[in-house]
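Left out: one protein chain. Kept in place: all the others.
Let's turn to subunit A:
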């Protein structure tokens, strides 16, 4: 097919400062990555990777970030990510770093990966949990996500099926 081929970088923003997460939004994040690329790869790198660069998804709670860039120069972006150590917003600097979880060709594959990843995380959490109350809460989340997984498994593409299941869940 004739189209622009992209690479999607599924990353995780890790920071211990809660204000960091608070100030996280796509504009800030985009400029942060761009600046870093410029710093690391110079003007060429910045220009090459600025085409088609975008923040496609961002979740401040989980810290998941989906970056898009052109396939030709995704390595420039990728290699610049470890150099991000601070998130700067309104004069404040919050230390943080990026974990790249997955590099995919489509948003869809990244989403699929993210589902698996999150599920794994939940299970780990469940195993390590000691508190009874928390354990219950986590179990609930896990079952919910697992149930969700099962139902779409049956009718993966059905419009209503997933929705109904989700609604039924709640």
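Keep this in mind: a residue touches a chain if its C-beta (ideal position, glycine included) is under 8 Å from a C-beta of that chain, and two chains touch if they have at least 3 such contacts; residues count from 1.
Rule of thumb we're sticking to: contacts and distances are computed from a predicted model.
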Per UniProt record, name of the chain withheld from view ["POP1 homolog, ribonuclease P/MRP subunit", "Two-component response regulator", "Fructose-bisphosphate aldolase" or "Proteasome subunit beta"]: "POP1 homolog, ribonuclease P/MRP subunit"
Contact partner of the left-out chain, one of A:26, A:72 or A:88: A:26
Residues from subunit A at the interface with the omitted partner, ascending: 14-19, 21-22, 24-26, 55, 57-64, 95, 107-108, 111-112, 114-115, 118-119, 121-122, 125, 129, 131, 133-134, 136-138, 140-142, 144-145, 148-149, 152, 154-159, 162-163, 166-167, 169-170
